[in-house]
Each structure stands twice: as C-alpha cells, then as structure tokens.
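Removed from the display is one protein chain of the complex; every other protein chain stays in position.
Chain lettering (A and B) follows the sequence in which the chains are written, and residue indices restart at 1 in each chain.
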Amino acid sequence: MSAIPAPLGQRPRGDKVRGTIFYVLLLISVAVGFIVLFTLIVDVVQKGIGYIDPLFFTEPNNPTNPQEAGAKPAILGTIYLMVLLLMFVVPIGVGTAIYLEEYADRERWYNRLLELNIQNLAAVPSIVYGILGLAFLVRGLGLGRVLLAGALILTLLVLPTVIVASREAIRSVPDSIRQGAYALGATQWQVVRRQVLPAAIPGIATGSILALARAIGETAPLLLVGALTYVTVDPSLLGSFTALPVQIYQWIARPQEEFRYLAAAGIMVLLAILLTMNAFAIWLRNRYQRRW
Amino acid sequence: MPDMESAPAAPATIAGLDEKILTERREAVSRTRRDVLFDVDGLTVSYADVPALKNVSLEIYKNFLTAFIGPSGCGKSTFIRCFNRMNDLIPTASVEGKILYHGTDLYGHEVDSVEVRKRIGMVFQKPNPFPKSIYDNVAFGPRILGWKRELDDRVERALRNAALWDEVKNRLKSSAYGLSGGQQQRLCIARCLAVEPDVLLMDEPASALDPISTTAIEDLMHTLKRDYTIVIVTHNMQQAARVADMTAFFSVEVDEEQDRRTGILVEYDETPTIFTNPGDKRTEDYVTGRFG
Partner (left out) sequence: MAAQDTTAGAQPIRLRAEGRRWGEDVVKGLLALCALVSVATTIGIIIALLEPSIEFFREVSIVDFFSGERWAPLFEPASFGVRPLLAGTFAVTFWACVVALPLGLGAAVYLSEYARPHVRNTLKPALEVLAGIPTVVFGFFALTFFTPLLQDFGIGVGIFNVLSAGLVMGVMLIPTVASISEDAMAAVPRELRDGAFGLGASKLQVATRIVIPAAVSGIVASYVLAISRAVGETMIVLIAAGGIAQLTADPREPAQTMTAFIGATGLGDVPTGSLEYKTIFAVGLSLFVITFFMNIISIRLVRKYREIYE
C-alpha cells in the first residue's frame, strides 16, 4: 500500500498556496524597482516640464530669481567634462588593459597585485576620490577648483570600469588570430596594434561610453573638487566650473519651491543625455559585435 | 613491386595505398639530390620541465616535402612548432638541443624569433583568416615587413600561387569570412606566401576540411614543393603516402612509474620505405593499422 495518501496528480493544497505566495512575493520584488523607476520619471517630468524652455539652455543660474535661471554653464560644464574624460580615460584605460592582457606575466606577484588594486579601486566610494582631488589637485598642486581638476578626478574614478570593459573586449579576440599574425613574423606590438586592437574596438567603445555615462551622473567628487555655488561664466579649462548634477543639487538645496522645479528640469536634461549615451552604446554593441 | 611481396616483415600495406604512386615517389626521391636545409640535433622540448618530446635528430631536405606522422600525443605538433619558434609563445615551454638552419642554430642566443618567422611560415589546422578583407589578409605580411610598393602585385602573385586568385579576384575587398573552409585555408597559405618564405610548415592543414578541399590542398602542396621546402604534420597516413617525399614516424614512450608520456622519433626515411618496408616494428605496427 503506497504511503502517499492523496490521489496522484494533486499536490497538497498547503503546498500550492505556499508556492503561489512565494511566487507573488518574488514578483513584488521585481516590481518594486520598476514601480519606483516609473514613479520617479513621471514625478520628475511633472515637476520639471514647465521649466524646460529655451531660457533654460541659454541662461546661467540665478540664485535670486528662479524665473530667470538656466543651466547653460552647467550643461556646458558637463559636456566639457565628457570630452576631457574621453581624452584622458580611454588611452590610459585601454593601455592598462593591453598591458594586463597581452604583456603581463600573470605569475608575477606585482601583476596580480595590480589586478587586485584595480578591483579594489572600482569599489572605493566616489567621495573618497573627491578627497583625493581636494588634497592633491585643488590644494596640493594649487590648481584650484577648476574644470581640469574635476576632469582628472572623474578620470580616476571611472578608470577601473574602462579597464575591465577593455580587458573583456581584448580577451574575446580568439587566440588563433594572434597565432596567425605571429607566424607571419609580426612583433608583439604589431600583433596588438594591427589585429587585436582593431578587433576589440567595438567592445572597448561600448564599455567606454557606458563608463562615461556613469561619470556624467557623479556629483560627490565634484562637490569637493570644484563646482562652486554661483557660476555665471561659461566653464574654461582652468577656470571655475559647474556641472549639471552639481547644479541640480544646488537647486534642490534651496528652500524656495520653484528651485525644485528647476532641479526637476535639470534632471530631465541629465536623464536625456544619459539615455542617449546608453542607447548609443547599445546600438554600437549590436551593430559591430562580432560572433567569433 | 616484387619488393613488397617478398618482404616477410611487412605483410600488409595500408588500405587505399596506390602502389603506383609509391613507386613513382621512390624513383623521384632517389633521383633528387639532397640539400640539407634543417639539421635537427638532439632536440628535446619540455613543458614546465616535463619532457614532451625527447632527443629528436633528423635532417630536412630542401625542396622536399617531409611529413611527420604518428599517434596523438606523440609530439609532432610540438616538433613542427620548433621550426618557427612558435613554442616561444608558451611561457612554460623550454627547448634543448639545436636546429641548424642554413648553418645557424635557430635557438642560438642572437637569433630573433620574429626574423625566423619571416622566413619560415606556418599554416594552422583550423583556418584562421584575420577579420579583414581578403586583400588585407594577404597584404598583412608585406605591410608589417614594410613592403609597401607593388602591394597589389604581391597580393595577386600570392593568391595565384595558392590557386585562389581566380575564385576571389573579383571580391578582394570582401570579408575573408565569406569564403568556404577550403578557400580560407588556401587564403592562409597565400598569406604565408606573400612574405616569400623559404619554408612552409603545415600543421594538419587539411584535417578540418572536406575531402574535395583536401584534394585541392594536396595538389597545391605538389605545386608549391617546386619553390618551397614543405614540412607537414598529418594524422592521415594516406595523405602522407600521397604527398610526402620523406616521412618521420613519431611515437609515445610511456613511463609507467612516473606516469609520463614522452614523444620520440622512431624512424625517418623515404616515404615508400616507411610504408612498405619499415625498419622498426613500431613503425610497421602503426602503418599497418595495428595500433594508433
């Protein structure tokens, strides 16, 4: 006589109920994030849409009169930072990745330490990078709170991300390509420059753009390194500057309600920039990704 | 023909072997004079200090086609990769002994492996065209050598010598990955030829191809033999019998105590001899199919 009391084909009710409750809980877990995302976007658009007008893009900030305030220096600052960042972080990041993937002997302790170091840097709080910038660049080197300092610090902040993405891209180039090039009498650099790098460029580009997008949203380091409260002039390399996320923060920090709406408008612009960059990166990846 | 019947030590020949070809080969080989191109002396290759191939000595003759045959794991691929120092790319590999090429030891102190590979080319088992156009694949070698002039002529000549020109002349700019397996392999051969080497090393060049492409490659080997010295590794005995002038049979020496398998050279002689009248019993066992 079977020990199973219930007729075959029917699970005990308690079991089923538990299973369903569990499933619902899981669904809720997933849903929460999306609900918040949706709510956030709707809220921001609701608050900010009224303040998105040509004025917003052409006028500098006006701490006394929110009706006439704009985000021009902030937007320019963000764009300039992006350009500088691109110039700094891509060569250094890709160079480090090439060194680690193609040249470094993994068995050596210093190379392993290098890898560990990069992993650690990726998780250091962003405000610590701000402290680094404050100590060395702003006060130490006497650069002051200038655009260049901000760009340099953001470079260091996203460097680990670019390195990791570039390494992945380089690693995905099959070894048979390298062997074929070596067998023709190419030197190591020739193999890297003419075969590996060109094949890895799509991955590197995608990773770099995503890293850049992350940097654009960073506020904390810039608070320490630069962006000042009241900037009316357009940013220049060695002049005072502000950036969109910082401007947003400053608007939020003001008591008057209208500045909140300005902040929301600023957020809309920031999110739009981020969305464009991410979409571009994904398009790049889909269009140029090679299936080996 | 009477030879084969009366030799009691070699009762059976391999199935599918055309005795006519063997006889022609025998006569051709004995007519050609032997110029030594490579003199291998006591070559031992180890990985992480464990010998993979032990104490090999033989001579490769100019404008001959030499085949290395033997069961898997006997070190024939390791051996052929010594001729163009491709084993250098493996960090744990070490080589003892000498390979004299035109009188100079390839593993001598002053010899640069990059220079070696410019003169001794290699075709791999799985065709590995670069992710570039057909033209750029063939032009890669000359370009890195700095031969910028008459590039078009060089490319055409190489493709003609590889019996590929007619099939691709109208689509030189298209991607190499659009070619069939057999065409890709011929492209890889053309790529080697473009740098005008002395020697062509082929590591199981046709094993990844279908029978028709295999025949095309074998015909190509016959043509190329006139101008180049060719060394091939093959696991296909019929192929060796069809194309090779000299054949070297490698086998595995098992050390039960230390649980080690090391490759050794068993016999090296003219192809007809190896296949119909081998001196060593191990060779006979292999070629008649008793093992391996």
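Assume a contact is a pair of C-beta atoms (placed from the backbone, for glycine too) under 8 Å apart; a residue touches a chain by one contact, two chains touch by 3 or more.
What you see is a predicted model; the values in this text were computed from it and never measured.
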Hidden-chain contact residue, picked from the options B:E27, B:E96, B:E115 or B:E150: B:E115
Touch list for subunit A against the chain that is not drawn: 11, 15, 18-19, 22-23, 25-30, 32-34, 36-37, 39-40, 43-44, 47, 91-96, 98-100, 103-104, 114, 116-121, 123-132, 134-136, 139, 156, 159-160, 163, 187-189, 213-214, 216-220, 223-224, 229, 245, 248-249, 252-253, 260, 263-264, 267, 270-271, 274, 278
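Quick note on the criterion: only the chains that are shown with their structure count from here on.
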Distance from subunit B to subunit A - Cα centre to Cα centre, in angstrom: 51
Subunit B to subunit A touching residues, read off their complex: 84, 86, 89, 91, 114-119, 121-122, 124, 126, 128-131, 140-141, 143-145, 188, 191-192, 195
Residue numbers on subunit A that touch subunit B, as the complex places them: 105, 107, 174, 176-177, 179-187, 190, 194-195, 198-199, 290
